[in-house]
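Missing here is one protein chain; the remaining ones are kept as they sit in the complex.
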Amino acid sequence: MKKIHVTELIIEKKRTAGLTWEKIAADIGMSEVFTTSACLGMNAFPRDKADLLVRNLGLPQEAALVLAEFPTKIFSQAVPTDPCVYRLYEIVAVYGDTIKELINEKFGNGIMSAIDFDMEIDRIPSPKGDRVELKMRGKYLAYNAW
Amino acid sequence: MKKIHVTELIIEKKRTAGLTWEKIAADIGMSEVFTTSACLGMNAFPRDKADLLVRNLGLPQEAALVLAEFPTKIFSQAVPTDPCVYRLYEIVAVYGDTIKELINEKFGNGIMSAIDFDMEIDRIPSPKGDRVELKMRGKYLAYNAW
Amino acid sequence: MKKIHVTELIIEKKRTAGLTWEKIAADIGMSEVFTTSACLGMNAFPRDKADLLVRNLGLPQEAALVLAEFPTKIFSQAVPTDPCVYRLYEIVAVYGDTIKELINEKFGNGIMSAIDFDMEIDRIPSPKGDRVELKMRGKYLAYNAW
Amino acid sequence: MKKIHVTELIIEKKRTAGLTWEKIAADIGMSEVFTTSACLGMNAFPRDKADLLVRNLGLPQEAALVLAEFPTKIFSQAVPTDPCVYRLYEIVAVYGDTIKELINEKFGNGIMSAIDFDMEIDRIPSPKGDRVELKMRGKYLAYNAW
Amino acid sequence: MKKIHVTELIIEKKRTAGLTWEKIAADIGMSEVFTTSACLGMNAFPRDKADLLVRNLGLPQEAALVLAEFPTKIFSQAVPTDPCVYRLYEIVAVYGDTIKELINEKFGNGIMSAIDFDMEIDRIPSPKGDRVELKMRGKYLAYNAW
Amino acid sequence: MKKIHVTELIIEKKRTAGLTWEKIAADIGMSEVFTTSACLGMNAFPRDKADLLVRNLGLPQEAALVLAEFPTKIFSQAVPTDPCVYRLYEIVAVYGDTIKELINEKFGNGIMSAIDFDMEIDRIPSPKGDRVELKMRGKYLAYNAW
Amino acid sequence: MKKIHVTELIIEKKRTAGLTWEKIAADIGMSEVFTTSACLGMNAFPRDKADLLVRNLGLPQEAALVLAEFPTKIFSQAVPTDPCVYRLYEIVAVYGDTIKELINEKFGNGIMSAIDFDMEIDRIPSPKGDRVELKMRGKYLAYNAW
Amino acid sequence: MKKIHVTELIIEKKRTAGLTWEKIAADIGMSEVFTTSACLGMNAFPRDKADLLVRNLGLPQEAALVLAEFPTKIFSQAVPTDPCVYRLYEIVAVYGDTIKELINEKFGNGIMSAIDFDMEIDRIPSPKGDRVELKMRGKYLAYNAW
Amino acid sequence: MKKIHVTELIIEKKRTAGLTWEKIAADIGMSEVFTTSACLGMNAFPRDKADLLVRNLGLPQEAALVLAEFPTKIFSQAVPTDPCVYRLYEIVAVYGDTIKELINEKFGNGIMSAIDFDMEIDRIPSPKGDRVELKMRGKYLAYNAW
Partner (left out) sequence: MKKIHVTELIIEKKRTAGLTWEKIAADIGMSEVFTTSACLGMNAFPRDKADLLVRNLGLPQEAALVLAEFPTKIFSQAVPTDPCVYRLYEIVAVYGDTIKELINEKFGNGIMSAIDFDMEIDRIPSPKGDRVELKMRGKYLAYNAW
C-alpha cells in the first residue's frame, strides 16, 4: 500500500459518504489545508492524527502507517496546466521579484521558508463578487555568512 | 525608452537616495506590492500615479508615459532559480491541488483570478523567529456552461 | 470510475449508435462545444444535464456523478502535434500579440477570460471552399491596481 | 532595415501621434487585425498598402519594401507567458480536441487552415460585464488520400 | 479496438504471410506511402478501401471501421531518434529556410500544404550506389490579407 | 567576416539589384537549392563557384573564402515555428515511420543519406491549384554488421 | 514477441548460464560490440547469425526472426544519466568541434558515417591503471554539391 | 581577454597563414586532438606549450596566460545539431549501453574516465572509401564501496 | 527479478521489522550511505555483502545476485522536485563555480571524482538547532594533456 492508494480510498469514501474536507479536517482537529494536502499525499500526518483519520473514515489500519510516512514530493510538470493551479504559478512568476524585494526590505537577506510553513484559504464576501483569500506564512530564514 | 530603462532609473534613484519601496509607495498613495511590481515593469500605473511617482523621484517626464503603458509580461524560466522565488514555486507545486480542492469546495467549479487580484506582505513577529505573511486575494471566477 | 472511463463509454456508444455530437448536445439542450468538451472530460456538466445525458445514452448512473465533477485539466504536450490542433496553436502564436494590442485598445489593461467563456463552431459556405468559423467570447477582466 | 526596426518606428509614431490601430487600419482600408499583425512583423502587406501606410505615418520609403516582404515567423516560447496570450493558449489546449471532433463531424477528415485565414476582434456589450469576441475563419482543408 | 491494435494485427499478418507494403497497397489500389501510413495509424482509409484491406488480410470486420476513423496524430519526440527518421529531420532543419525562400520566389507568400499532400518513394539505380528518392507534392496555399 | 555577414551582403545585393535565387544560381551553373542553401550559410561552395558568385554580385574578395569554408550547421529550435518550415517538420513526423518501412522494404536495413544528398523544388501546375514539388535524393547507406 | 522480449530472454540466459558477451559473440563468429548491441535491440543480426545465436542459447525459434528484423532505435533521454554513458556524451560535447575540425582538415567537407560504422573495445594494461580503449571507424561521407 | 578571443585570433592567423592543426600541434610537440581542443577553449595548455604557441603564431603575450587557464566547459545544446557532431552523439546513444556492458565485463563495475583521457583521429585508406578512425583511451575508474 | 523489486522487498521488510538503515548497514559491516544507496538500486554490493544482507533480512537468494549486479543509474528529472533533494541541487547550482575555483586552486586543473567517491551524513548538535552535515570525499582527477 502506497500513499497514492490511500488517497484513492479517501477520495472514494469522501464521495460516497458526502463528506467535505472541512469536516474531515475538523474531525481530527487539524486545519483544512494541511489535512487536504496530507490526504493528497503531499504531507505526513502525525501518527495520532493518522490513526484518528483512519478510524473516522473506516479505512484499513495499514493506511495510518502510510499516512504518517514521509512523502517524496514529485511534481511532474514544470508548468502546471490546470487553470486553477496555473493562475497561482502565474502569480509567482509575475510577483516573484516583487516579493523578494519586499522580504529583503522588511527582513534582510533571506527567504520565506516553504518547510516551516502554514497556509489557510478563506472566502471573502464582496458585493462585486466574492474573493478567494490565500494566507501563507513561513518562517523567515536568513542567509548565513561564514 | 522602455519599461526596463525606467526600472533601472528607479532602482538607481532608490539606492542613491536611500529610499525604500515602502516610502515610494506611501508617497503616491498606493500599496507596496503594487508599486514595487509596477516599478519592476510587471504592472501599469494609473496615469496620475505615474506622474506623481516621476515627480517624486525626479525622473524624466517620458517615464510617466512608459510606466502607464500596458506591460507584456515575459518570464523566461519555467522553473525560477533564485531561492526566494523558487520556494514560492515549490509551494504552488506542493499545495496546488489542495488549493484547487478547497476553492471547489468553498465556491464551486472555478478559480481565483490572477487579474482581478491584490496581495500584501507583512512581517509577523514570533518568539520562534519572525514569519513572512503573504495575503493574496483574487476574485472568484466560475466556469461557464452554455 | 474516472472521467476517462466515462469518455470511453460515450465514444463507444456514439459510434455504435451512430450518434453525432450535434444530436447528443441538442438532446440535453446544451451547446455542441460545451457538450463535446464536457464529454471529453474538460468541463463539468451541471448535475441535471449529466443525469439527462446518462439517461439518453444508457450509461450507468455513476457516470452522471463523474460527469458533474470538477475536472483537473491536464494537457501533456506544450506544443500540440495533431495538425488540426497545431494550427490553432500556431494562430495563437502568430496573432497573440495582435490580439493583446487590440484588447488593450478596445477595453483597457486586461484580458479575455478563459473561464467565463463560451465558443461556437460553424460551417460557412463559400464558393472558393467552405470555411470553418470559430467564435470565442470571454468576459473582459481588467487588471487591478491597489 | 529589418521588420523589427519598422515595427519600432510604427510603435513610436503611434504613441507620439496618439494614433490607434483602428485608425491606422482604416486609413489604408484594411482590417484592424491584419494591419496590426503586419505592423508587428507577422504578416506581409500588399505592396500598395505598404506604400500607403508609410506615407500616412511619414516613415522612410525603405520601410514600405520591408513591410511587403515575406516574414519569417519565429515565436520563441513554447508556452506564452503574458497572461492575455496565455489564456488563448489555454483555450486551445482545453478545447483543441473538441474543435477537432466538431470539424471532423461538420466537414470530414481535415483541418481549418491557418494560412487562408482571417480574424476579427469585437467588443460585445453585456450588463454582466462586456465580452471580448474573437471570430476566426479559415478555409477547410481535406486530407488527401492517394 | 483502437488504431494501435489494428496496426499490430496488420504487422503480424504481414510478417506471418510474408507480405510487403507494396503488395498490400497494390491489392487495394492505393499508393504504397498512403497505405503504409494509414496502416500505421497516421491516416484514415476511405471506407471502401478499409473494407477491402480487412477482407484481403482476414482481419476482424471492426478493424475496417477503425481504419476509416480520423486519427489523432501524436508524435512524442520533438527530435526523432531513429537514424533513418532523424536524417529527414536534419534535412528539414538544414534546408528549411532554403525551401521557404524558393517557395516564396516561385509562388509568392505562402506555404506547401501538409494536408492536401501526397508523396512517393522510389529506388533510383546508380553506379555509385543506388539512391532513395522522395517526391513530395503539396498544394500551394497563399496567405490571406484582409 | 563570418558566414552570417556574407549572407547579409548577398540578401541586400539581391534585394537592391532585383535578383532571384534562380538567376544567381544559373549564373554560377549550380542548382537553385544548393546555391540558396550555401548563400544562407548551410553549405560550402566549391572554391571556383564561390569566386564566380563573388564576382557576379560584386562582393568583397574575402567573401569567397568564407563561402568556401565548411559551415557549422546550428539550428536553434527543436520544433521550427515558421509555418512554411513547420509543415515540413510535420510531414517528417507523420510520415517518418512510413518512409523507414518503405526504405527497409526496397533497400534493406539502412537509411537515406542526408550528406550525399540533393534536392530540387518545382512548381507543378494544376487546375485545382498549383502544387509545390520537393524531390529529395540521397544515397542509400546500409548498416554495417561486423 | 518484440525485440525487448528477446533481449530479456538473452540477459536471463546469459546470467543463469554464466555466459559472457565475449563468448556469445565468439560462438557466432561476430564481434563483441556488434553482438552485444544487436542483443540489446540496437542492431539487426544477419539471418544466419540470428539462427545460430538462437540455437546456441536455446531460445524459441521465433526469436531468430525478431533478432533479424530492422530495429527502430529510440533513445529516450537527450542527456544520458548513467555515469558510464554520460562520460561518452561529455566527450562528444567537449571534443565534438575538435573532431569536426580534424575530419575537415584530413578529408574535406564531410562527416564520419554512423551507419557504415564499426567499433571495438579493448583493455589496455598500464602501470598507472589500465585504460579502456574505444576504437571507432566509420566511412568518410563527403557533402554533395550540385 | 578571454578564451573566446584567443580562439578567434588563432583561427584568423591559421586562415591567413594557411596553417593546419597538424602543423600547429607539431610545432609545439603536442598531439593534434589536444592542441585543437585547447585552441578551441576546451582544454588548458601547460604553460610552456602556451608560451611556445603564442610565439609561433605571433599572438600577444597575454594570450599565453589565457591559454593556460582552466576552462569552464559550457555546451549549450543538449542535442548537437551539426551533422558531423550529431553522428557522434547518435553513436553514443545507440552504443552506450553496449559499451557499458563490455566495460563492466572486461573491468568490473566502473567507467572510462573522460578526464584522464586521450584521443586520436586517423585516416584509414580503404578501397571502398577511406574511413575515419577515432581512438579514445580513458583510465578505468572503479566504483568505490565503503 | 530486477533491482526495483529487491528494493521494494527491502523497504517492506524494513518497515514491518522496524529496522533502520543504520542497523541494516551495521549488520553487514558497511557504511550507512553506501548501504542505503545500494539498497535503493544506485550501487552494487560486493557479492559477500549481498549474501549477508539477504540472509539478515530473509530475502530470496536470487536477490543477492541482483544486489551485486552493476546498476544502470537512471534519474528521470533534470531538476529534482522533492524539497529535500532540491535543496542539494540548489547548493550545487549556487556553489558549483565556487567549488570549481577552489579545487583548481588547491589541486590544479581537474575534478573531484564521483566514482572513486564516498560520503557520510551526521547530526551535529547545536543550541540554535541541530545541523545536518554531509561529508563527501572523491579522488582528485587531473585532466590529461597529450
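Per-chain residue numbering starts at 1, and chain names A, B, C, D, E, F, G, H and I are given in the order in which the chains are listed.
The rule we apply is simple: contacts are C-beta pairs under 8 Å (C-beta built on N, C-alpha and C of every residue); 3 or more make two chains touch, one makes a residue touch a chain.
In this text the structure is predicted, and so the values were computed from the model without any measurement.
Undergrad: Out of B:27, B:82, B:105 or B:133, which is the one that touches the chain we can't see?
TA: Going through B:27, B:82, B:105 or B:133 one by one, B:82 is the residue touching the chain not shown.
Undergrad: Taking the entire complex into account, which one of I:52, I:65 or I:85 touches the absent chain?
TA: Candidates I:52, I:65 or I:85; residue touching the omitted chain: I:85.
Undergrad: So that we can see where the missing chain sits, which residues of chain I does it touch?
TA: Chain I touches the missing chain through residues 20-22, 32-33, 36-37, 40, 42, 73, 75, 78-80, 82-85, 87-107, 110-114, 117, 119, 121, 123-124, 126, 128-140.
Undergrad: Using the document's contact rule, name the residues of chain A that touch the chain not shown here.
TA: Counting only chain A, the missing chain is touched by 30-31, 33-34, 38, 43-46, 49, 70, 72, 97, 100, 104, 109-111, 113, 115-118, 141-146.
Undergrad: Going by the touch rule given at the top, which residues of chain H touch the chain that is not shown?
TA: That gives, for chain H, the contact residues 65, 72-75, 78, 114-115.
Going forward, only the chains that are shown with their structure count from here on.
Undergrad: Compute the shortest path length in steps from chain B to chain E over the network of touching chains.
TA: Minimum number of steps from chain B to chain E: 2.
Undergrad: Kindly list the shared contact partners of chain F and chain I, in label order.
TA: G, H
Undergrad: So which chains are sitting against chain D and chain G at once?
TA: E, F
Undergrad: Compared with chain C, which chain's mean CA position is the farthest off?
TA: Between chain C and every other chain, the largest centroid distance is to H.
Undergrad: Using mean C-alpha positions as chain centres, tell me how far chain B is from chain G in Å, no decimals.
TA: From the centre of chain B to the centre of chain G is 55 Å.
Undergrad: Quick one: report the Å distance separating chain A from chain C, using the average Cα coordinate of each chain.
TA: Computed value for the inter-centroid distance: 30 Å.
Undergrad: Please work out the Cα centroid separation of chain E and chain I, and write it as a whole number of Å.
TA: Each chain's C-alpha centroid was found; their separation is 49 Å.
Undergrad: Give the residues of chain H touching no fewer than two other chains, as numbers and ranges.
TA: In chain H, the residues touching two or more other chains are 33, 79, 81-83, 90, 93-94, 97, 100, 104, 110-111, 113, 116-117.
Undergrad: Got a list of which chains touch which?
TA: A-B, A-C, A-D, A-I, B-C, B-D, B-I, C-D, C-E, C-F, D-E, D-F, E-F, E-G, E-H, F-G, F-H, G-H, G-I, H-I
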